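What follows is a set of notes on a single structure, which appears directly below.
On to chain A.
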Amino acid sequence: MTTAPQLMFIGAILFALGVAGFLTRRNLIIMFLCTEIMFQGILLNLVGMGLMRGNLQGQAVGLFVLVVAAVEAGLGLAIVVMLYRRRGTLDAEKWSLMRG
Partner candidate 1 sequence: MPSQTYAIWILLAPLLAAVLIGAVGLRGLRDKSHWLAIGGVAAALVLALMLFGQIRAVPEEARADIFTRSHKIYEWFRPGFGGLASLKWFDFEFRIDPLTGVMLVTVLSVSLMVVIYSSGYMRDHHGHPERGYERFFAFLALFIFSMCLLVLAGNFVLLYVGWELVGLCSYLLIGFYYPKPSAAAAAKKAFIVTRIGDFGFAMGIFLIFWRCGDVSFAYVFSQAGLAKLVGWETPVALLLFCGAVGKSAQLPLHTWLPDAMEGPSPVSALIHAATMVTAGVYMVARCGAIFTESPTAMATVASVGAITAFFAATIAITQFDMKRALAYSTISQLGYMFLGLGVHAADAAVFHLFTHAFFKSLLFLAAGSVMHAMGGCIDIRRFGGLAKGMKVTAFVFWVGGLALAGFPFLSGFWSKDEILHAALGVSLPLAIVGYVTALLTAFYTFRLIFIAFHGPLKLPQGVEHAHESVPAMTIPMLLLSIGAAGAGYIGLQHGGKLNELLRTVLVGRLEEHAPGMAHVMSPEAAMAMSGVLSAIGILSAWYIYRRKPMIAMAAAFAMRGPYELIKNKYYIDELYDAVIVRPLHDLGKFCYGFDRYFINALLWIITAIPRAAGFMLRSLQQGAIQGYAMGMVIGLLVIVVAVLSAT
Partner candidate 2 sequence: MDFVTSHILSILIFLPIVGAACLWVFPPRAAASIRRAAFGISLATMAVAIAATVIYYSSSQDDVRAVRVGKLGLVEQHDWIGESGMPNPPRERCHETPLLVQFYVGVDGISLPLILLTSLLTPLAIWASFHAIQDRAKEYYSLFLLLFGAMLGVFCSRDLLLFYVFFEFTLIPMYFLVGIWGGANRRKAADMFFLYTFAGSVLTFAGVLYLGWKTYATGGGSLRFDLDSLYRLAAQGHLSATEQTWLFLAFFAGFAIKVPLFPMHTWLPLAHTEAPTAGSVILAGVLLKLGTYGFLRMSVPMLPEAAVNCASWLAVLSVVGIIYGSLAAWVQTDMKKLVAYSSVAHLGFCMLGMFSLKMEGLTGSLLYMVNHGLSTGALFLCVGMIYERYHTREMSKIGGLARRMPVLTFFFVFFTLSSIGLPGLNGFIGEVLVLMGTFISHTAQRGSPAGPLGPLYAAVAGTGIVLGAVYMLFLCRKVLFGPLHEPEDHAEHEHDAGALPIDLTAREVSILVPIALACLYIGIAPKPLFELVQPALKTQVLARVEPAMKPEGSFARVAGRPLAVAESASTERSARVR
């Protein structure tokens, strides 16, 4: 029987891993995967909070997040593919058009 704090602890670890990965890697696909990891961390947190409050709202929102994440993954990967086609590289540093 897992408890809420355990779930949330694992969620926090996942989130921190995702953040660390996102900040240190340069490959767009890896960075993208890291955001997915962050998502899963938050999802675990939501479920955990739902357990704490003793209702199903947390899990409901969690399911919602899953769906959104799936959609977002499709969009994001499509964008990554587009970017690769444009420049032939996945290095994030090559994309700095927004530089002021």
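Heads up, the rule we're going with is that a residue touches a chain if its C-beta (ideal position, glycine included) is under 8 Å from a C-beta of that chain, and two chains touch if they have at least 3 such contacts; residues count from 1.
The candidates were selected such that all candidates are chains of the complex that A comes from, given by their letters.
Everything numeric in this text was worked out from a predicted model, so none of it was measured.
Student: Considering only the touch criterion given at the top, point me to the candidate in 1 or 2 that touches chain A in this complex.
Tutor: Selected candidate: 1.
Student: Give the list of chain A residues in touch with candidate 1 in this complex.
Tutor: Counting only chain A, the residues touching candidate 1 are 19, 22-23, 26, 31, 92-93, 95-100.
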